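So that we are looking at the same thing, I have put the structure below in structure tokens.
Removed: one protein chain of the complex. Kept in place: all other protein chains.
By written order: A, B and C. Residues from 1 in each chain.
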């Protein structure tokens, strides 16, 4: 396993040059695009690492998975999906197009419109501290804090998300205060994690929501099933379909460079590689996952060896 | 198992009233919406049936799975996906919108635009007879023939598909003759199958492409993996995302009322129920599959019992 | 002339029943849909009136004409149209679609996106009082004030315009403070005018920007030409094309029920009729203008009698 990880890292490095760090937020643009790390945590809780797996970076859109899980547990499936669909949109993550066209509902909780709607359900009842605490628990990482610089930088550059928020309000989808929703959303995006935190979270999801060692339930089984399915269909922005074919592991990426990947009943994988492709996914990360999927036969529809 | 199937059938029947047979083709509108059948074929080749599992109906869009499999084996992955993507589109099956907007490539091979492009690759080399023969083989059903009435009725009402064909030609995606492509596409849609034929085909896919009894390879392993993944992300039209969450079984529906479903490594399922919902999926069929998924724990991300 | 106006009024009344007052702002919904009035002011400054021509109502989108004229005179053509086009959009007045698709620039200054961009140019330099004063001057109506109730009601229901504002900011089109821009825009929409005020403004425009009696220049000649042309192509929302064919008089409508109409070199016409059609134009007002156009041969491409 350790050898496969080292090989994956070497393959990933070759792709870094073709990617760029996210540039629309000044603080994100300052990341070192040569950072690269991968952590695999198996069901037997063996931890394998290669590269920069302890470097902190902001979780960004991967927080949408956590927010969705919290909302499903806090409000229930029916309420969450009353004003939101769960269809892949075929559009970019920050698109307003579909929201103003075919449907009045956000297409799914993994695009910004859907994530803002999701957070909107939580604003009246939960604090940021509640959500931070839950994030630390499912990532088994007490070191997670909010990166104040990234948060400030994002709040100073969030006009598009604010536009989405007010458009959702105008359609009666977002009933909470838009500014509070936007702030909580941005705080959640600014949480600093590591490849290892994501691997831990991935293993919890792979394990049906239970702590891999103690067996204590950390997430409701139905919520786990739903978030894994939505990661599969919508987790890699508008590259989700091709990623499902080539890699076949439910994953969620963030523009901070992280990827959370869940190998059903077998392992959690966390990746850090801030050089992104034009869709906003870690370019080295995707190639590493494709290599791991092929080498270790992790595709959900892999033929038996 | 037999009892679960009978229960599923009873549940399905309750939903028939809310659906309607496809109306845009006169011959399809003549189907009896009360028909309903489900067939399960397990890996050990035990066959369970309930309801109208021997009634013939036209395969319609389910043929897109077969055409894609043939194209992948005949031309290879790179050629097939050179001029076509594999992303869910979020639009209806016969939409031209995305094709004339964001991308010049069809979004995926399960929408009409993508299926026509796929057939276009095959027109120069394969005859309809070749494709019929292959369909009979993977469905293990020598009784499959082309329904001449449906074929004629569809050819007389195919202006929209013809428009898609010429739009694809204008973009350099469809290089074969548009009329021949359209005819072969429509012939393939007009093949008459049964719920049992679909269950057989499903089991071949569940079994990685091998005949469940003889072990003879009927479909290339990579093609099997690709079609199952695309069925998962795009198989139920613009209801694919919600179906994946609720049912979690890679499936493909047709407006003739059929559903092909593949329970990885475990079983093939075939369904016939011509009353459709507004997205074009068998309304009873979906509910039956949801019941089977829950009762038999078939969701790809099901918690262990 | 008086007789023709009375006939027009009678014709207009027949159409009221098919329209409805604007409902998206509670204060607008309270208007009496049976109100109807028309005022014609000829070049020789003869004033003809029929119906409710002294009733005050809010100017709404007609203020876009005034804001555009002010911006053209204050900043010049090049600056105003640097970040905005002047094409009819074919979409509804409050659409975000085109803004987030084909072009990053607002299509024209008569849709909300364009009007907000226009106001944005003025926010740093001009106060609301400056703009109110100018409005009074070109309408020759010192009684124009801001309707506080409508203003408050609109500010409480402006989520969609706020979304447009932030989307414009995110694209670098709106550089002024979004909230200040939105407030000034909404204040301008809340000015209370009468059919007679609009007729006066119309005559100033018909007269090339000069006061019809004193000859004093109230508006720059180039600005007059531009606003008249844009009223012709974009003044009646997405009904502008048909209105140009049927009526052929450059006009601008507002959801308050007003229509400003300019018969080149001949007359100004002001209309009040708050029952709107589904595009947001006064339904009786349009029919009255069509009748006047035919009776008095006012179509810009009318054959000679």
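In this section, a residue touches a chain if its C-beta (ideal position, glycine included) is under 8 Å from a C-beta of that chain, and two chains touch if they have at least 3 such contacts.
The shown structure was predicted, so the numbers you read here are calculated from the model rather than taken from an experiment.
The undisplayed chain touches these shown chains across the complete complex, B, C. Of the options C:44, C:214 or C:303, the residue whose C-beta touches the omitted chain is C:303. Residue in contact with the omitted chain (choice from C:234, C:271 or C:298): C:234. Considering the full assembly, C:108 is the residue among C:35, C:53, C:67 or C:108 that touches the omitted chain.
For chain C, the residues in touch with the chain missing from this view are 85-91, 98, 102, 107-108, 208-209, 221, 224-226, 228-230, 232-234, 238-242, 244-245, 248, 250, 264-265, 299-304.
Chain B meets the missing chain through residues 95-97, 100-101, 159-160, 162-167, 169-170, 178.
Here is the rule we go by: only the chains that are shown with their structure count from here on.
Traced through touching neighbours, the fewest hops from chain B to chain C number 2.
A summary of chain positions shows that the Cα centroid lying nearest the centre of all protein Cα atoms is that of chain A.
Two copies of one sequence, chain A and chain C, touch each other mainly through matching residues, since over half of the numbers at the interface are common to both. If each chain is reduced to the centroid of its CA atoms, chain B and chain C end up 54 Å from each other. Separating the centre of chain A from that of chain B, both taken as means of CA atoms, is a distance of 31 Å. In this assembly, the C-alpha centroid of chain A lies 47 Å from the C-alpha centroid of chain C. Among all residues of chain C, those that touch two or more other chains are 101.
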